[in-house]
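Removed from the display is one protein chain of the complex; every other protein chain stays in position.
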Amino acid sequence: MAVEEGLKIELGKQGVLVTTIEELYNWGRRSSIWPMQFGLACCAIEMIATTMARYDLARFGAEVFRPSPRQADLMIISGTVTKKMAPQVVRLYNQMAEPKYVIAMGACAISGGPFKQGYNVLKGIDRYIPVDVHIPGCPPRPEALLQAFMTLQKKIDAQPLTGEGRPRHLDAEAQGEFPVPVQGEHDLEPTSNPGVWTVPVVIR
Amino acid sequence: MLGEGILKGLAETARNFAGSFVSAERLTTVQYPEERIAPIEATRDFPFLLYDGSDWEAGMRCVACQICEKECPPQCIYIEKSKDKKPDALGKPQFYPARFDIDISVCMSCQICVEVCPFEAIKMDTEFELSTTDRFGGLLYDRKELAKSNEHYHKIHPTEAAEVDARLAEEKAKADAKAKAAAAAAAAKAAAPVQAAVQVQPAKPVQPAGDLTAERETKA
Amino acid sequence: MIEKLDQIFVLLQQWIVGFLPAALQPVAGVVLGVVAIVCVFPGLFALTTVLERKGLGRIQNRIGPNRVGPFGFFQPIADGIKSLTKEDVVPTSADAVVHFLAPVVLVVAVFLGFAVLPMGRNMVLVKMDASLLFYFAIGASTELSIFMAGWSSRNKYSLLGAMRAVAQMISYEVPLLLASVVVVMMTGSLSLTDIVAAQNQYSSGFPHWYVFTPWGFAGFVLFAVAGTAETNRSPFDLPEGESELVAGYFTEYSGFKFALFFLGEYLAMFSISALGATLFLGGWSAPFSFLQWIPSWIWFFGKVMLSIFGFIWVRGTLPRLRQDQLMNFAWKFVLPLSLLNLVVAGLWRFLGVGWERWVVCSAILLAAYVVMGRLGMHREHFGPRRYRYAE
Amino acid sequence: MVSSPYFSLLVLFVAALGFGLAPLGLAWLWGKAFSPAKPNKIKNAIYECGLESRGDAWVQFRSAYYLYAIIFLIFDVEAVFLLPFAVAFTGLGAAACGAMLVFVLMLVEGLAWAWGKGVLTWA
Amino acid sequence: MKTVEEIKAAIEAAVPDARVEIVANPSVSGQHSLRLTPSRAIEVATFLRDGLKFDYLSNVTGVDWPDKEIAEKVKVTREVTKVEDGVEQTAQETVEETRKRVEPGCLEAVYHLYSMSLKQGPLVLRMRTLNRTDQAELPSLTPVWRSAEFQEREIWDLYGIVFSGHPDLRRLLMWDGFKDHPMRRDYVEPDDFEYEPTAHDDVLKRAEAHRAAHATAGAAGHEATGGEQ
Partner (left out) sequence: MTDAKLEFDAAVGAKQEGWNRPPVMEPSGEGGVLELAMGPHHPSTHGVFRMDVALDGERVIRLKPVFGYLHRNHEKLAEGMSYLGSMPFTDRLDYICSLTNNWAYALAVEKLTGQEVPERAEYLRVILGELTRVVNHASSIGFLIQEMGASGTPLMYAFREREKILDLFEALTGARMMCNYMRFGGCRVDASAAWLEATRKVVAGLPGFVDEFEQLLRSNEILMARCQGVGILRPDLAVNAGVTGPLLRASGVNYDIRKVDGYGIYNRFKFRVPLGDHGDVYDRFMIRMLELRESIKILEQALKEIPVGPVMDAKAKIRGFRPKAGEAYGRIEAPKGELGFYLISDGGPNPYRYRVRPPSLINLTILEDMCLGQNVADVVLIFGSVDIVLGEVDR
């Protein structure tokens, strides 16, 4: 019995240790999200406005916009992703070091938005890469981006370090490469990455 | 002299640096989640459906005429017309939307649906804190999520809502007058212009918000 | 009591060392000194990153980081944890060994520079006669690490950034050295401790800092310019010039290696500030004789932080130069002026103690500055313009 | 040996090396324990604005780059010669200083020559 | 500013075989245009630039006029052989019948010219290709006005007009391997529009077609994930 007690306490201590590390790890990550300097379209201007004096993204410690994907933690897809640009976006996402996050800012990034019927517009970047937070709006207000930031922080906070529910970057088995689509004769090939995106069924 | 312009520039930034500690003009940050920029009345974000009274389903003003669906530039509205009719606010039996979906992941907040709606049924909300991690569940609003009360409308766009209410009251009065004087159609016709001449008074804004609140007065 | 406060770190060191057997005492003393350096300056680095971000924010009418910990001061800790746990990406085509070594070399090189800097009365790790020479010798190896980083990444931006960095740093090495030679001439010693001691004298309450002489002031300004360029700070931050070179020589670095570059850059900034303060601003000496009761190390770190503030201020104001202009500025403006400054310093000594030497030396330097500035602006074809209007 | 200044430097060198390597080691350990590295072909390719990199970065550079290095060497070495003079300056007479002035003028001449030859023109 | 008629006269005086045609614009804007013969376009353009000082080419664009099917009623007279009373007779008979003919479409390039030195404009020029497929060639006016460079590239990209004499005729907006000319009115959009929550009839039809095509192809991962009632 005594041995078991001791073991329990020991395990509990380890648990505490893991919890502490987990908390520290998540706290560090969420307090220091450096976005990649990456603007696509209209929303990029609002993204810039978010970093400017009135809204000041710097308060969250996130004004360090890194131009190189190697040093960035967050990709804010701010604007329309066209089929001409999509391979580059996917490649850049691949080139970011783990852990990495994606915010799809604005209607175009989520679903193609108002331009979704266009022949050169990708109908949502989540066809190729996993998106963590979606912000609707065209363009979303800077406050909406700040709020999305906090949503992302909450998401990071909830990520366990070990076990089943751990995020992708902590899981050695999980997919690490997101294939870059090829620009074909009429369209991107493939039109989506089945590992990331499954088509919901519209039943009418 | 070389360096003069650099010194001037340094003086300018020093002024801003020092000013940021004393003047609000030089420290313009509004610390978002705690502080908020004074709401501007005309702000529009995403559409919502107005209902009168307390029951959203019964009071919905939308009659499923599908004009907004057709006019919506990015085609983000989907409406299914009901099979039956229900009485509307004026007591007239009307169709109602059996389904009214807005995909806000597509909506471009252009307000054209509001402009073309002849029934004052769809208006623009000011809610913007909508970011979500749920792509498919979180961004498709059905009619229940879209329905918001007239009180809400008054809260966010007081001036505009008062105008709309006045206009609707006028129409209702007109309709009542028509019903009452069904026998004397000519008399009813004569009464209408008199009523139309009634000036609509703009309501006072509920929350004064800086210089920019009073907005959209009565159209001249 | 005040004496004790001034020497508190020295006493602390002696006190701790006192617990150890006599044989170990010298070693322990050294180790303690090293530990102090290795702890204090990275700590200062952490503090400076927050202060810089906040200061830039204030210049730009905003607040800056204020949500992580009290007033945002835990920000660097969070950044550190994040960098530590970030994946380390090394491009396949890169030279992995050199790629790995570059940041380490940088950190080691800048740390070694601190060994000879007197940080307070009796507070210097290595008492060396030729400490200034040692400093410059060590300082030159940072160039090596930057070139290693840029070259090994095999990235076009990195390589261009590294080429620029090396060209820039060697070009400003010469004026930096020449600007310091003036001080050596006047002190007659290459030891930084002696240089500070020479300045730690007061006449009618005012100190004998070299910056308060014409040649010293000129030397200080030239030193500041060259020092800014040596540390790749704005407006000379071309090697990492984001606008055309993405992130310059550390484009391909991620995780803590990147953080080490950051650390190295800031440490170099501290060390060059400390050297400048030692050479021209009297090191750890107080600015007025009646303020001598304040501990010397406070003055030293105060001066360093003041110059850091200057760096931040300049960064918040100025755009950066172009590479050829930067090189021209070094070779065609700063270098001739620093050579002239040598001559002026010689004159200063031979003109005697009267007021004449003040007038003559100031006039020569000012005239040279104005004329060379004019000529430079003329040669580079720039100057103020007027505009016409059409109705 | 302990009293030698180079011992202190050695200790500082070791400490600095440790300071550089320790976090890198820690990061490596963290990667081993929790966050596995996920290398792949795309990630480990060279970054070039989101495109696939074409051509090698290691091209031959222009000789002008190296000329600067040579000039630097000349000036740095000559500046080092100035240092002993500077140390002795306070005790020197006018004649010695005049001789040194000539030396400085030779430096200036070298600079003027390089300038005139256009060596100091970048790119 | 000179009227279109005057300009036409001036062109014809300067370039004798120019054969310029005035295309009237029925709208209130009154911006009538001149249709140039492609073979003489460069000469006319140079004359407009140097002679009439239209030094600034503002806007260049393409217009697609697809093949039009015209149904018209035609009275046709033909000989009918009838057997009447056992005798074969040939008689003339007039019948009205509906005939369909396809009026071949064309691609058109429209140029808007202004004069910066005289502060005049606009002058609209148009050129037409012979058809939309194999003879879609027009002379490039880039050698005359540099501003046409990108705009003509764009027209080649989106409409498929080949501008002969263009110094750098590559795709401008779409990627290099792209095969179609998407601004043409008969362009078939790629099948990538399979999901839309507020799908309207035609979109829904396309989505179903897409699903059917991919289901037969055996694409996995297209299972229903709900989200819809």
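Chains here go by letter, A, B, C, D and E, matching the order in which they are written, and residues are numbered from 1 within each.
By our rule, contacts are C-beta pairs under 8 Å (C-beta built on N, C-alpha and C of every residue); 3 or more make two chains touch, one makes a residue touch a chain.
These numbers come from a predicted model, not from an experiment.
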item	value
Displayed partners of the chain not shown (whole complex)	A, B, C, D, E
Chain not shown: contacting residue from C:S93, C:S289, C:Q325 or C:S362	C:Q325
Full-complex contact with the absent chain, from B:G3, B:G53, B:P93 or B:G137	B:G3
Of A:G39, A:P167 or A:P181, the residue in touch with the unshown chain	A:G39
Contact set of subunit E toward the excluded chain (per top definition)	25-29, 31, 49-50, 53, 55-59, 61, 63, 110, 112, 116-117, 119, 122, 124, 143, 145-151, 154, 158, 167, 171-175, 182-183
Interface with the unshown chain - residue positions in subunit C	56, 59-62, 156-157, 160, 234-235, 237-238, 241-244, 246, 315-325, 377, 380-385, 387-391
Those residues of subunit B which, in the complete complex, touch the missing chain	2-6, 8-9, 11-13, 16, 28, 40-44, 67, 71, 73, 108-112, 115-116, 124, 211-217, 219-220
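The rule is short, and it goes like this: only the chains that are shown with their structure count from here on.
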item	value
Neighbouring chains shared between subunit A and subunit D, ordered by label	C
Minimum number of chain-to-chain touching steps separating subunit C from subunit E	2
Chain-chain pair with the highest tally of contacting C-beta pairs	C-D
Separation of subunit A from subunit C, taking each centre as the mean of its C-alpha atoms, in whole Å	39
Whole-Å gap between the CA centroids of subunit D and subunit E	63
Junction residues of subunit E - those touching two or more other chains	196-197, 199, 225, 227
Junction residues of subunit D - those touching two or more other chains	34-35, 37-39, 41, 43, 45, 47, 49
Chains grouped in pairs wherever the two touch, ordered by label	A-B, A-C, A-D, A-E, B-C, B-E, C-D
Contacting residues of subunit A [partner subunit C, same complex]	24-25, 27-29, 31-32, 34, 37, 52-54, 56, 58-61, 63, 66-68, 70-71, 73, 95, 97-99, 169
Touching residues on subunit D, where the partner in the complex is subunit A	34-43, 45, 47, 49-52
Parts of subunit B lying in touch with subunit C, wherever the complex brings them together	1-3, 6, 9-10, 12-14, 16-17, 20-21, 26-29, 31
